[in-house]
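A single protein chain has been omitted from the complex, and every remaining protein chain is retained in its original position.
Here is chain A:
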Amino acid sequence: MTQSINQLLHQTSLSQVPQGLSGDLSVNETPLIMHPLSAGFPSPAADYAADGLDLNSYLIQNKPATFMFTVRGESMIVAGIHHGDKVVVDRALKPKHKDIVVAVVNGEYTIKRLYKYKGLIELRPENPDYPNITFSEGHELQIWGVVIGVVRRYSSSSSRV
């Protein structure tokens, strides 16, 4: 094939050569198959190949309804949620008694544990320095979503080994 193109080129006057060819004559060395073919017995482990661990699928159950927030302050420190943590919030879940939730109070987001019993609704921090938020009857509590996970990255100055 290489030869025939070269022959063709020699027989053709330059004006007939297609434009794309003009600078580069190495084109005719194109290999016909680009992927190597391997013969022999396939790896017995091939059937067991996994895609690895995917943190997204571990943390997220319902993608279109899941959002992330950055936590500021220490109001949930006893629950293990620290300043700077990212929390995973699912809007599709129905908030239950004792769920950690993101709620809207006075137009601001707050993260607290939800207490619902005997008609009383409270948002409780998990830090004795913070007050409970109580909702009297007739006051509507707006819950934005249920916290289903927390992500923290430790900043590390150690170098790679």
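As a working rule, a residue touches a chain if its C-beta (ideal position, glycine included) is under 8 Å from a C-beta of that chain, and two chains touch if they have at least 3 such contacts; residues count from 1.
Going forward, contacts and distances are computed from a predicted model.
The unshown chain of the complex is recorded in UniProt as "DNA polymerase V subunit UmuC", chosen from "Acyl carrier protein", "4'-phosphopantetheinyl transferase superfamily protein", "Amino acid ABC transporter permease" or "DNA polymerase V subunit UmuC". Contact between chain A and the unshown chain involves residues 5, 18-21, 24, 26-27, 30-31, 34, 62-65, 67-73, 75, 86-87, 91-92, 102, 104, 107-111, 142, 144.
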